[in-house]
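Below are the C-alpha cells for one structure; questions will follow.
All protein chains but one are shown in place.
To keep things simple, chains are lettered A, B and C as they appear, and every chain counts its residues starting from 1.
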Amino acid sequence: MTANPVIDVLGRRLRLAVIGGAPGSFIGGVHRMAARMDDRYDLVCGVCSSNQEKAVRVGTEMGFAPDRNYATVDELFDTESRRTDGVDVVAIMTPNDSHFPYAMAALAKGFHVICDKPMTNTLDDAKALHAAVLASGKVFCLTHNYTGYPLVRQARAMIAAGMLGELRMVQVEYVQGGRAVRREMAPGSPRAWKYDRAKSGPSLVMGDIGTHAHNLLRFVTGLEVKAVCAQVGSVVPGQQVDDYAGAMLRLSNGAPAMFLATQAAAGIENKLRLRVSGSAGSLEWQQEIPQRLEYFPLDAPAQVFTGNGPGTLPLSARSCRIVKGHPEGFPGSFANLYADVAEAVAAAISGTPADPLALHFPTSLDGLRGIEFMYATIASSKAGGTWQELA
Amino acid sequence: MTANPVIDVLGRRLRLAVIGGAPGSFIGGVHRMAARMDDRYDLVCGVCSSNQEKAVRVGTEMGFAPDRNYATVDELFDTESRRTDGVDVVAIMTPNDSHFPYAMAALAKGFHVICDKPMTNTLDDAKALHAAVLASGKVFCLTHNYTGYPLVRQARAMIAAGMLGELRMVQVEYVQGGRAVRREMAPGSPRAWKYDRAKSGPSLVMGDIGTHAHNLLRFVTGLEVKAVCAQVGSVVPGQQVDDYAGAMLRLSNGAPAMFLATQAAAGIENKLRLRVSGSAGSLEWQQEIPQRLEYFPLDAPAQVFTGNGPGTLPLSARSCRIVKGHPEGFPGSFANLYADVAEAVAAAISGTPADPLALHFPTSLDGLRGIEFMYATIASSKAGGTWQELA
Amino acid sequence: MTANPVIDVLGRRLRLAVIGGAPGSFIGGVHRMAARMDDRYDLVCGVCSSNQEKAVRVGTEMGFAPDRNYATVDELFDTESRRTDGVDVVAIMTPNDSHFPYAMAALAKGFHVICDKPMTNTLDDAKALHAAVLASGKVFCLTHNYTGYPLVRQARAMIAAGMLGELRMVQVEYVQGGRAVRREMAPGSPRAWKYDRAKSGPSLVMGDIGTHAHNLLRFVTGLEVKAVCAQVGSVVPGQQVDDYAGAMLRLSNGAPAMFLATQAAAGIENKLRLRVSGSAGSLEWQQEIPQRLEYFPLDAPAQVFTGNGPGTLPLSARSCRIVKGHPEGFPGSFANLYADVAEAVAAAISGTPADPLALHFPTSLDGLRGIEFMYATIASSKAGGTWQELA
Partner (left out) sequence: MTANPVIDVLGRRLRLAVIGGAPGSFIGGVHRMAARMDDRYDLVCGVCSSNQEKAVRVGTEMGFAPDRNYATVDELFDTESRRTDGVDVVAIMTPNDSHFPYAMAALAKGFHVICDKPMTNTLDDAKALHAAVLASGKVFCLTHNYTGYPLVRQARAMIAAGMLGELRMVQVEYVQGGRAVRREMAPGSPRAWKYDRAKSGPSLVMGDIGTHAHNLLRFVTGLEVKAVCAQVGSVVPGQQVDDYAGAMLRLSNGAPAMFLATQAAAGIENKLRLRVSGSAGSLEWQQEIPQRLEYFPLDAPAQVFTGNGPGTLPLSARSCRIVKGHPEGFPGSFANLYADVAEAVAAAISGTPADPLALHFPTSLDGLRGIEFMYATIASSKAGGTWQELA
C-alpha cells in the first residue's frame, strides 16, 4: 500500500484537463496547485482561453504534448473522449456563465467533472445539470473549497456524532471589502465579466460568496434551508452589481439562522465565520484562522480543536497533511524554498542572473551558523552556564 | 512570459531526486508536496530507504522510470551524473547523521542540493560542507522552512527597510510538547534514531527546533549571535535526549536576546514565536497563526499585516500564492477536494467501492441547492423582504 | 481643581438612594460599586426589598443612618424630597415591571434618576416616562452600560469624526447561553420574575439583551432604526419566555443592518459584538475583550486601538481610569488585595480567624523575596552574567 490511493487502485495517476484559468487568473493557479499537491493527477491538456491563439500558446508553456495542445474546448472534449489514454477528469474554472455548457458537454462526453461555483447562473440550468449528473453516473465536484478545511470537516463530524445535541440555531457570515469602492472596469479587462450580469449571474455577491456561506452552513450542520427572508442589493452608491445580501433563514429542522454575505465592508479582507448552537453546546469556526475550531460545551470550559490535535475525528484526520501545531500553510512555506531554489538553479544552469528576491533561502552558511550555535550553546551549558563567544 | 520562471529560462522543469522520506515519513511527504506545488520540478528518481528492496519497491510506486529506479544512493548519484538528462537537484531528507555524507557526495557529483536541517551533526562536518558548497558553486538550500512564510519575509523586509529603526532586543521561543512524556522506542522503529545521539546529534532539541529558532532570529533581524549563555539538558525524568535549551544571547550589534527551545512543555503543540524591538517599534510573529504579523510602531496604534494585504513588501508578495484575507492553507482546502474526487473517480473507473470518508465533497446536488437558495433570496428581496419557501 | 468634578462644583458628593438590588443581586452590587468607584456619590439611603422587614435590615447592614433607613420606597421619596440634605439621585434596579412607577414617582418628587434597562415594559409607559423626563428637566440615565466602555466611546467618536466615511452597513449580535436549558423556577425564587411576562415584559430576550444590542448600534453609529423584519420566539423546547430574536434592519440613512439577540446558544458566555462599515473603513468591537477596538481602514493595514493608547480621542480618554496596556479590570485586581486585607485586618482586630482563602495576598515575605531577587540579578549581571545562588 502506497501513500497514493489512486495509484493503488489504477496503477496510474488520473489524467486531468483544465478549462479556463489562464496564468494571471488567481483561481486557475489554485486549481492546478491543488491538483498537483497530492500527486493524484497528471495535467495532460487544457484550454485556458477562449482566444485560440492564446490557448495554444499557454498550452505550450504548460508543457502539454503537441498532439494534446487544443485550441478549443470542443476539440479537447472530442479528441480526448476518443483516446484510449484520454482524460478522466475535466476541471472547469471559467466565468460563471460558461460553467453550465462546459459541464454538460463534459458529462455528455463521459468525463468526470470538477466545476467552480456557482454551478450555473440560472435555476433551470442547475436543475438540468444536476439531472445530467445523476443520469451520467459520473463524479461531479463543485469547488466549495471551505468544506475542504480539516477543522470544517471536524465540525461536521462532531455534529454528526451528536456533540452539539439537537441543533437550535446557526449564524453564518461572509464579509469582504473588495467591492467597497465602485470601480469602472475597462471592457475586456480580465475581471470585467464580473460586472456583466449576463456573465456573472443574477446576483454577484450571492454567486461569489453567498453560495459559499450557504453551502458551509449545510455541510457542517447537515440541514437544508427551507425558507428565506432577505435584503439583497448594493450599498455602495452606483455599484453595478449586488454587493450585499442579508437574510433570515428557517432550516429543515425548524431552527432559525442568520445569513450575511457582503463584499462592501471596506477594509475587511475575508471574514467567513460560522457559529452553530445545539442543546449540548456551540461551535465556532472562522476562515482567517482555519486551523482552530472552538467548541463551547454546555457547562464546561471552552475547548480548542486543532488540525490533527487531540480529539480529531477520522473525517478531519484524513484531510490533514501535517502534524498537529502546524497550520495548513506549512507545506507552502517549504514550497517557497523549493520555488526560490528552482529559480536559483535555473539561473545557474542557464548562466543568467537570478532575481535577487529569490535568493533569500537558507544556505550552507546558515547551516554552519546553526551548528556553531548548537555547539556553543552546549558548551556554555556544560561549563555551568557561562558565556561562550562565537566566532 | 509564463507563470513558471523555470520554464521561461530553461524550457523545462528541473529534474529532482529525493534521498530518504519514504511514505509514512512526515517530512518526506512535505518535501515532495512542496516540490510539486509550484510545478517547477519533475521528481524523476529517488532512494527513499537504505533497504534496497524497499527503495526499489517505493520507487515503482512513485512511478519512477524503470531505468531510473535505483537501489542505492551511490547508484543514483553515479548514473544520474552521467545522463544528459540527469537530475539537477538532489533533496536530502534522511536522519540527521547522513545529511553530511549525502550532501558532500551530491556536491561532488555536480548536483545542486536541498538538505534538511540540522545541516550536520558535528561542527567539523558543517565547516567542511560549507567549504564544499562554496568551492562547488552549486546552489545549496537548508530547509529552515519558517523563513518561507510570507509574513516572516515581510518582517525581514520591514526591518531591512528600517521600519523598526536600530534593533534593540529580540526574544525567540520554540515550545513544543512532543517529548513531555518519556517514551521507550523499540529499536528499529521509524523514529528510534532520534533517541540515538550518534544519529540525531549532540542535542536533539537543538537539532530539531533550536536551530529553527536561531535561524529565524538571524533571518528576520540580519544579526548574528556573538555570545551565548545557556542551560541545556532534559527536564523530563529519565529522558534519553535533551528536551530543553534556554539561553541568553548577545547579538552582533550588541543587542541582547532571549532564546528558548523545548519539546517538554506538556500539551503545547508548536509555539514558535519571535519578537523584535527597535528604536522605532516592535514586531511579533507566531507560527500558529502565520498569516498575521503584528507591528507596534512607536506612538501609533498597532498594525496587523496580512498575506498580500496592504503594505506587503516585494519579498513577501512574491511568496504569497493567494489573495489577501485567505490563509496560506487555502490551496490545501482545494487539494482536499481534488484528493477526494480522485479517490471517487478511481473507484468509479475501477468499479471498486470508494472510502466513504472520501465522499464528502460538494456535488451537483449542493450546486442545485445553492442556486435555489440564490434565487429564493433574490425573490424574497424583490418582494420587499418577504418570506420565500424553498422546495 | 481636584480630581473630583462634583466636589469642584458642589463642594460635596451627590447623595444617592438605591431602589432594589439587595445583597445577592448581581446587578445591585455592580450599581453600588459603580457609584463608589469614582467617589462622586454618598449612598445615604435605599430600599432594597419590597419586604419591609428585609429592607430595614439590609439598610442597617449597609450602614444607613437610622433616620434614613426606610421601609418603603414611598417613605423614602416623601421624606428625602423634604429634607434639605435629601438625596439628589435615585438609582432604580428592581424587576422590569417596577421601573416605570418608581421612575415616574422619583421624577415627580424632583429626583434625578438612574434606571436599569429595559426602561419600561410597555410602549405607552415608555412614551409617558420620556415625556415626564422632558417636562421635569431632571437628569435621567438608562444603564446601557456597554456605552460606558472606553473603546465603545472611541468607536462613537471615530465615526463622528468621519473616520469611517459614510456608513454603509452594521452587524450587531448579542449571544448568550444562559437559557440554553429550560429551567423550572420555584415561585418566589430570586429570578422567578424573569419567567413571568407580567413582570419581565413582552419579550425577555429583547428586554434583557436585545435592547443593549439595539442601543449599542445607535450609540456608536448615531443612526436610528427605521424598519425591522424579525423572528422572535424560543428555540429551546418548552421555554416559557423568548430566547431568540433575529432581525434585519433598515437604518435612518438607508443602510441595512443585521441584528441578533439570543440567550439560547449553549456554552456561549456573553458575546456582544458590533461591526460597522463605511465608505472609508470598518470597525469591530467585542465585549469579551473590551479594551481593544479593531479598525480596518480602506487600503491600509488593520489597526488596533487600546484604552488610552495612541490615537485615543477625548470622549474615550475621559472614560479611561488607567494607563495604556492595562485592561479595564486593573483596579479590580487591586481591589481584590484591598478586600482580602480587609478581611485579614478585621480578623486581627476582632481576634477571630480569617477565611484561609483571604490570605493569598502578597506579604513582606514576598517583598523580601523580590528584593533578594533584584539584588541577585544585578549581582549576576555585574559579574558578567554568572550564576548567583539565592539563600
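Here are some notes:
In the analysis below, a residue touches a chain if its C-beta (ideal position, glycine included) is under 8 Å from a C-beta of that chain, and two chains touch if they have at least 3 such contacts.
The structure displayed is predicted, hence computed values, not measured ones.
Across B:Thr60, B:Ser189 or B:Ser279, the single residue that touches the chain missing here is B:Ser279.
Among A:Ala108, A:Ala161 or A:Val304, the one in contact with the hidden chain is A:Val304.
For subunit B, the residues touching the chain absent from view are 164-165, 168-169, 171, 173, 175, 177, 180-181, 229-231, 235-236, 244, 246-248, 250, 255-256, 258, 260, 262, 264-268, 275, 277-282, 295-300, 302, 384-387.
Residues 229, 248, 295, 299-306, 309-311, 385 are the ones on subunit A that touch the missing chain.
Please note the rule applied: only the chains that are shown with their structure count from here on.
Chain closest to the overall centre, judged by the mean of its C-alpha atoms against the mean of all protein C-alpha atoms: A.
Comparing the CA-atom centres of all chains against that of subunit C, the greatest distance is found for B.
The mean-CA centres of subunit A and subunit B are about 20 angstrom from one another, to the nearest whole unit.
In this assembly, the C-alpha centroid of subunit A lies 44 Å from the C-alpha centroid of subunit C.
Taking each chain's centre as the mean of its C-alpha atoms, subunit B lies 48 Å from subunit C.
For subunit A, residues that reach two or more other chains under the stated contact definition are 229-231, 247, 250, 268, 385-387.
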